[in-house]
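Presented below is the structure to which this report refers.
Shown here: the complex without one of its protein chains, the others still in place.
After this line comes chain A, so read on.
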Amino acid sequence: MQHTVTIEDTGERYACAGEESLLAAMARLGRRGIPVGCRGGGCGVCKVEILSGEFGSRAMSRDHVDDADRAAGRLLACRVYPASDMSLKVVGKLQKSVCGAVRPVSSVTPPVTR
């Protein structure tokens, strides 16, 4: 089943099937710089903060996700599988590449034409 994932930082939305990780589907946005690393929960480059939604997750390295992270919903996107529509914020290395490329929707001003 397809769910809609919203990246709150940029307002972008993407579809993610329940058996697909949040990272794999995000990578299909085709945006340069989305840090697709190990895809196994070991390297920590794909960290997100989950703001809402139901999900399942698989094992991820405590080097990158400690108890405080877990409690705050800061998880590795390559190990999280949506069970409903979700919204998330990108953090760490992911934030730089996702937010560096596109400004937040709220700050986009209409182009000036002359």
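Going forward, a contact is a pair of C-beta atoms (placed from the backbone, for glycine too) under 8 Å apart; a residue touches a chain by one contact, two chains touch by 3 or more; residues count from 1.
The working rule: contacts and distances are computed from a predicted model.
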Listed names "Serine/threonine-protein kinase", "Glutamate/aspartate import permease protein GltK", "Metapyrocatechase" or "Xanthine dehydrogenase family protein subunit M", matching UniProt entry of the absent chain: "Metapyrocatechase"
Candidates A:25, A:60 or A:75 - the one touching the absent chain: A:60
Full-complex contact with the absent chain, from A:7, A:26 or A:45: A:45
Residue ranges of chain A at the interface with the undisplayed chain: 35-43, 45, 58-63, 93
